[in-house]
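Take a look at the structure set out below.
Yeah, one chain of the complex is gone here, protein chain that is, but the others are all in their spots.
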Amino acid sequence: MGLPYGVISMAKKNFLSPIFSEVLNHLFKKPATGKYPFVKCTPAEGFRGRQVFDIGLCVSCGLCSRDCPAKAIEMVDVNGKKRPMFLLDRCIFCYQCAESCPRNAIKSTEIFELATTNKSDLVLKPQPLDQKAGVSNVA
Amino acid sequence: MTNITTWARVKSPWVLHFNSGACNGCDIEVVALLTPKYDVERFGVKLEPSPRHADVLLTTGCVTEQCAERLKRIYEQMPQPKFVVAIGACACAGGVFAGNYSVVGGVDKVIPVNAYIPGCPPRPEAIIDGVVKLLNSLQQPAANKEEVKTDGKQ
Amino acid sequence: MANNDINILKVLEAKNFQIQPGKLGTVAIQAGGGKHRDALKALLEVDEKTAVTAITGIDLGDNIGVYYHVRTSNAFATIQCEVPKDKPTLATITDLVPGAAFHELEVTDLLGVVFVGHPSPGRFVLPDTWPEGVYPLRKDFKPSEIKFNPPSTEDVSLSDDRGLVKIVIGPHHPALLEPEKFAVLVDGETVKNVEPRIGYVHRGVEKAAESKTYLQGVYLVERICGICNSCHATAFVEAVEKILKTEVPPRAKYIRTIILELNRLHSHLLTLGHAGLEIGYETLFQYFWRDREPIMDLTEMVTGNRVISSSLTVGGVRRDIKETDIPKIKATLAALRKKIPFYKQMYENEPSLKMRMQKVGTLSREDALKLCVVGPVARGSGVDIDVRKDEPYEAYGEIPFKEIVYTAGDTWARMNVRMDEVEESINIIEYALDHLPGGAYRVKVPRVVPPGEAVNRVEAPRGELFYYVKSNGTAFPERVKVRTPTFANIPAFLKTAIGENIADVPPNFVSLDPCFSCTDR
Partner (left out) sequence: MIDYLWLVFRVLVFPGFTFLLFLTMFCDWIERKIEARMQNRMGPSFTGPSGILQPLADFIKLLTKEEITPNDSRKYIFRFAPLFAFSVLVFALCFLPIDGTSVIPDASFGGDLIFVMALISVANFLLFLSGWSSSNPYSSIGAARVLTQFLGYDIPLFLLALAPAFLAGSLTIATIVDSQWIPFVVLAPWAFVLFIITMQAELEKDPFDIPHAESEVVAGHETEYSGGKLAFLKFARDVQIVFGSSLITVLFLGGANGPVFFGLQALWGTLWFVLKVVVIIIISEYMTVLFARLRIDQIVKANWKFMLPLSVLSLLLTIGLAVWVYPMV
């Protein structure tokens, strides 16, 4: 009686690694795969997605453009005033611009589905203040 | 016939991944796509080792001087029809490295790019979204034709 | 440790070296006029664990400064010497420390210092098409004026004069996630030699850092490597804080520690899984990466991005950890801890995995010391070096944790070091969360940094990460030198691969956890 038991315990220890049962278990378990893109994905709170620029608060100081490490913000002329234009293809989403802005005109969103087949979609021009609520660049 | 071809192409995009000077951030997100949580094999996407087998070239990273030649060669080795997806800020336009002495710039300076996925690095969901958008654009011509037909009838 | 009693200051004083205690580590040694070899010899005699961490080249105007950064088991010394710009030659140290070969090549490439007697001079990180006589890290270098040579069209020969077959792995190869080239000379299935050609990911970060402010520099150095990004950021901001003499609030220190350990967790799980992929064990790869995803979600919760955290800044961290998040973090870590026994048993007992990993890429303790390897590679060979213990930074001095050392020195031992460190990392994060101090998480720092220089070391997941930062009193750094752990570990691969089966090259290679975006910069 002792010998077969010893053999089994030895086999269990050295050969029958736990993967034998783990693999079979997974065959009948639900896969760990998420449902994206059929179910919308919501990133954790505070995820650094695309910026939203509020032209009403902007004082044209250019700090955002100066501090951007990727040179992704260009100051362009809108109705005679310099406003930031975001080049999302260069943007590294570090949010230094939001941190540098003295008036909090650059706000965060959790929008991350920015892929496009047309590169010009990735340039966010500052819109003049004729839209309601004065917030531009909203998807 | 074209419908079947388009269907097969959309349902079976085999991808090749080439890093042309990335920081690994985008690369690990590309590899993460294969793993249980995102599992792009759901959509028929397979990561192929050889450029000859691939339909879609996923490029990550800014193109360095040393890699540019190789990137071009890999693109040339792929059989038609082929598509290129630039993943991440570096591949789209050079990111933080644009303008450095040994960096050419974005991938589109070397080979034509069909889809851009900004982000540093983009989430795996964003990459899926980018590939889906690319595949949708493949179906577009057929859809347009149908629209024209219905217009004609009316 | 007995070595802790040795005081290198006294040893150096006794030998009449010109020393400045407290500068650039424990001590800076002025060793002009060829005395650098004597100084290094003196340090080598002190301690068996003496190793060259890095060689920094720096343009000082008329002269080029060459700084040898040497670590011993309890101290960190810098040997400083200068060579004239018009005739920059210096005697090599590769006969004393074989592990310094790559460091010297790099200085030659970037600054044009010729090391007399170097065994294999040649192009190292710069592209093949780079023109002769142009050195990017010299101050008179203008990027707009370089004219690249046309790319050579000649084909690589597939065999050498001895009739051995040359297999070129890379630049595009499924075993490498990154574009690098390794020409492997094989005789049948046995590897005879490995010739590396790195530099495919050379983006000129060290030069670029000179044109970015300290604020922007943090984001730049983070993107040297996407995997250990927080370690790069920590190493850089700590060096700047040393120059600024800023004291970081304790809460920031703890949060940084948590971010660093999350980084280590995800990096180790990544490598443990990737090793599975290299030996054709896809199931292991899938399981590891599945269990890595919760760590990525935690990183996103704590820092705002899954991979590149961009959460550290000079003077603290940019985001606080919310009280409501702490239970979530703890729950996720507890779930991961439950899965560890399964993986440990896999790595210890699975027969096919052991067949592929044991006695592969064996690096003896002597070689590990000679080649100056760092991190899990050194700890897998029985060399107990860990910057977190040797020179505690952030909150590591206050947190108890074990230093994992295996003595077998093979691929399997290196992997098991990582496996055990995963468990240790969970312990560290849990301890840090329990003892999280209150108060501010960030202090305001000036944009302009006073003149000064500092060295700093951080234990990245792959080993010791070294930074040297010099400021010139403006908002832009004068010189940022980065020595990454993979840079120090590649010689170990080149040595251990020789004489192995060609099929053992991928597992051996991945056991170093190679990261070439780090190496090339």
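In order of appearance the chains are A, B and C, and numbering begins at 1 in each one.
FYI, a contact is a pair of C-beta atoms (placed from the backbone, for glycine too) under 8 Å apart; a residue touches a chain by one contact, two chains touch by 3 or more.
What you are looking at is a predicted structure, and each value in this text was computed from that prediction instead of being measured.
Undergrad: Of the chains that are displayed, which are in contact with the missing one across the whole complex?
TA: When the full complex is considered, the omitted chain touches A, B, C.
Undergrad: Quick one: say which of C:257, C:286 or C:381 touches the chain that got left out.
TA: Answering carefully, the residue with contact to the hidden chain is C:286.
Undergrad: Which residue numbers on subunit A touch the omitted chain?
TA: Given the touch definition above, subunit A has residues 19-20, 23-24, 26-27, 29, 31-33 touching the missing chain.
Undergrad: Taking the full complex into account, what residues of subunit B touch the chain not shown?
TA: Residue positions of subunit B that touch the missing chain: 4-5, 7-9, 11-12, 14, 35-36, 39, 41-44, 48-50, 52-53, 55, 77, 79-81.
Undergrad: For subunit C, which residues lie in contact with the unshown chain of the complex?
TA: Residues 158, 165, 167-168, 173-175, 189, 276-284, 286-287, 290, 350, 352-353, 355-356, 501-506 of subunit C touch the chain that is not shown.
Heads up, the rule we're going with is that only the chains that are shown with their structure count from here on.
Undergrad: Using mean CA coordinates as chain centres, what's the subunit A-subunit C distance in Å?
TA: 28
Undergrad: Please compute the C-alpha centroid of subunit B, do the same for subunit C, then give the distance between them in whole Å.
TA: Comparing mean C-alpha positions, subunit C is 31 Å from subunit B.
Undergrad: For subunit B, what residues touch not just one other chain but two or more?
TA: If we look for residues of subunit B contacting two or more partner chains, we find 36-37, 95-96, 99, 120, 123.
Undergrad: If I count partner chains per residue in subunit A, which residues reach a count of at least 2?
TA: In subunit A, the residues touching two or more other chains are 32, 43, 69-70, 92-94.
Undergrad: State the interface residues of subunit B toward subunit C in the complex, per the touch definition above.
TA: Of all residues in subunit B, those touching subunit C are 17-29, 31-32, 34-37, 49, 51, 61-62, 64-67, 69-70, 74, 95-97, 99-103, 120-121, 123.
Undergrad: Please name which positions on subunit A make contact with subunit B in the complex.
TA: Residue list for subunit A touching subunit B: 31-34, 36-37, 41, 43, 69-72, 87-94, 112-117, 119, 122.
Undergrad: Given the complex with subunit B, which residues does subunit C contribute to the contact?
TA: The touching residues are 126-130, 136, 141, 143, 146, 148, 151, 171-172, 174, 177-179, 199-205, 207-208, 219-220, 223-227, 229, 270, 285-286, 289-290, 292-293, 296, 305-308, 515, 517.
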